[in-house]
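The complex appears here minus one protein chain, its other protein chains still in place.
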Amino acid sequence: MSDSDTSIQETETKPVVENQQELPKFEKDQSDKITAKFGSKTEIAFVKPDRIRVNVKKEDILDVASFIRDELNYDHAESVTGVDFPADKEIEVVYHLGSYTDPQLSRQVLSLATRAPREDNPNPSNDSTKLPSLRDIFYSVEFHERECFEMLGVFFEGHPDNRRLLLPEDWADLPPLRKDFAIKGR
Amino acid sequence: MSVIAPKFRLGYFLKSLTDNIFWIIVLLTLVGIPAIMIVLFFIDLPVLDGTLLTPFLAFTMMFHPELAVPVVKSLLYSDFFRIAAFPGFGFAALLAAGTIFAERKLLAKLQLRVGPFYCGKFEGILQLMADGLKLISKEIIIPAKADKPIFWTAPILFVATAAAFVSLIPVAPGWVVADLDVGLLAVFAIIGFFPIITILSAWSANSKFPFIGGIRALHQMVSFEIPLILSLLGVVILTGTLNLSEIVESQSNYWFIVFLPIGAIVFFISVLAELERIPFDLPEAESEIVAGWLTEFSGMIYGLVQLGSYLKLYAFAALFVVLFLGGWQGPMIVPPFPAEIITHGIEAGPITVQVPGLPITTQEMLNGTLWFTLKTVAVIFFILIPRGVFPRIRIDMLLSIGWNKLIALAFINIFIALGLLYAGVLGPGGLL
Partner (left out) sequence: MTARLPPGLQLEKVDDRIMTLNVGPQHPGSGHMRLIIQVDGDRIVSCDPDPGYVHRGEEKMAEYRNYITNIPHLERPVIHDSCNILYPYCLGVEELLGLEVSERAKYVRVIASELNRFTYTLYWLAIYGIFLGHSTMFMWPAGDRELAIDLLEKLTGARVTHSYFVPGGVRNDLPANFEDVCLRQINYLEKRLKAYADIFYDNPILIARTEKTGVLSREDAIRLGTTGTVLRASGVDYDVRTKEPYDVYDELDVHTNVLKNGDSYDRSKTPWLDMLESCNIIRQALEKMPKSGSVRVKLKPNPKGGNDEVYKRVESGRGSLGAYIVSRSKPEPYRVKLSVGSFRNLICMPYLLKGEKLGNMPAVYWSLNYWPVEADR
């Protein structure tokens, strides 16, 4: 058994340098299909090996999601993440989509991101922080969107069951994953 | 000041001693002696040497040691002793306690555990006593909206019914609390009380999970009583009697399990369901309905229900022995009582003591009790074993087993018994 001190090698930590290699082909094809269909409505944020990220406006998300489901064969959502950007006055919701049926896509995770306006004094379900729900397109987002609603106050229009999920029923504070909800002592 | 009793005065100490003595004497004369007298007057006192044993004579056995054995013997044959101790409650409770201990150790060995280990010097043998003490010392909590009188009486009724069941079991020739000519019918009648008590206690708790458990218990017990009764009809047909002692005596040559194995199997499965043992413990299925109809019981109320259910377990195992395994029948293995003790007395060195009233019990009684206990323990073992092997089944599966399969098997068993009877193999005037 080697001594643990000697087994640790000294390396510098550095952020990943943006390497200008050519983009992976399969993923590039996928993103090209989306661009060809929707043009400037969508913005391909990045194309990495196995990962694509598509930014869309909230008006177009239903169309893009239907296209992704029907034409690109993504069939389920792995997670729905809300990210708060107070500086932009926006809340981003990222759908991570995957596919079980298409063996070509089994490695792929497509991030479909959209943004909702953010209000400083949130009143969940009654303010402008609203997005269309993707539940009719991807059934599996049901509970994820409920969690996103209570954690960030993003109301999903068209969701059949917009109730609290994890938080207590009488939670009357800010949605806790917003940046202005501070943890005590930190 | 760190002495143990800082305010100790010798005078106070002596005063407390005399106080205690005074109160003991007062209570003994006012309460103790009348109580003893009342008990002695209520017990049927025997006739000894041509004179009735009065309480006065009974007390003189302190000064006449030769009276001790006859008095003990007379108590032994009194109804009170039969009900409270030997073939009745005490014997059954002892076996039930043994069953609980054996169950826990057996299950532990099966599951690669140790089981109760620390309480008592030997293998945690006093664990049950400790658990009982704990249960007694716990607070009894009654739900606020419960129907209190029924909720209180249900566990007591449960134990009482189980004890009534125990009283019908003949342990040895002549040793039975209630030797009824309709013994088996009485058994059916008493079994019929259990679902009523269960549903009453479950309903009176006014809580959802006990209610579901009680409904389940009702379904289960009622639907398994039918195959249980039908499976015993074969035995009744072959013996022509409902008296349990006579049923045992008729098995002196062959046990009925030889001729009626299907009936025995049906009876055994029905017993498992009646006892709510795994795999039929749906009324207490803890992952579905918390603890079923026992959910709201706490403290000694729960302890009483447990006592009752283990008494019931003993009674059913004993009933199986009586009906199918020949009861007390078995080869004589207890040595006869040495006759010279009666004729010559016990020689201890230079002194020879003549003890009147010996022997206390007969050889047949000891032998019968031994065989009966051995067989009952074996049957209890088979009732306990499934707990380590089977998961719980579902209520619809249970009811379909009871109504479709077991009743059909019980009827087959009846036809076998009728065939044996009309072929002249068994029964009155049969070959065997």
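Order as written gives the chain letters A and B; numbering starts at 1 within each chain.
We take it that contacts are C-beta pairs under 8 Å (C-beta built on N, C-alpha and C of every residue); 3 or more make two chains touch, one makes a residue touch a chain.
Since this is a predicted model, take the numbers as computed values, not measurements.
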Sole touch to the unshown chain from B:282, B:300, B:365 or B:409: residue B:282
Contacting the left-out chain: of A:30, A:81, A:114 or A:129, that is A:81
In the whole complex, of A:35, A:66 or A:140, the residue touching the missing chain would be A:140
Even though one chain is not shown, chain B touches it at residues 107, 110-113, 208-209, 212, 278-279, 281-282, 285-290, 387-397
Per the touch rule stated above, chain A touches the missing chain via residues 1-2, 4, 7-17, 50-51, 53, 75-79, 81, 83-84, 94, 96, 100-101, 106-107, 109, 111, 138-144, 147, 163-172, 176-177, 181, 183, 186
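Convention: only the chains that are shown with their structure count from here on.
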Chain centres from averaged Cα atoms put chain A and chain B apart, in whole Å, by 68
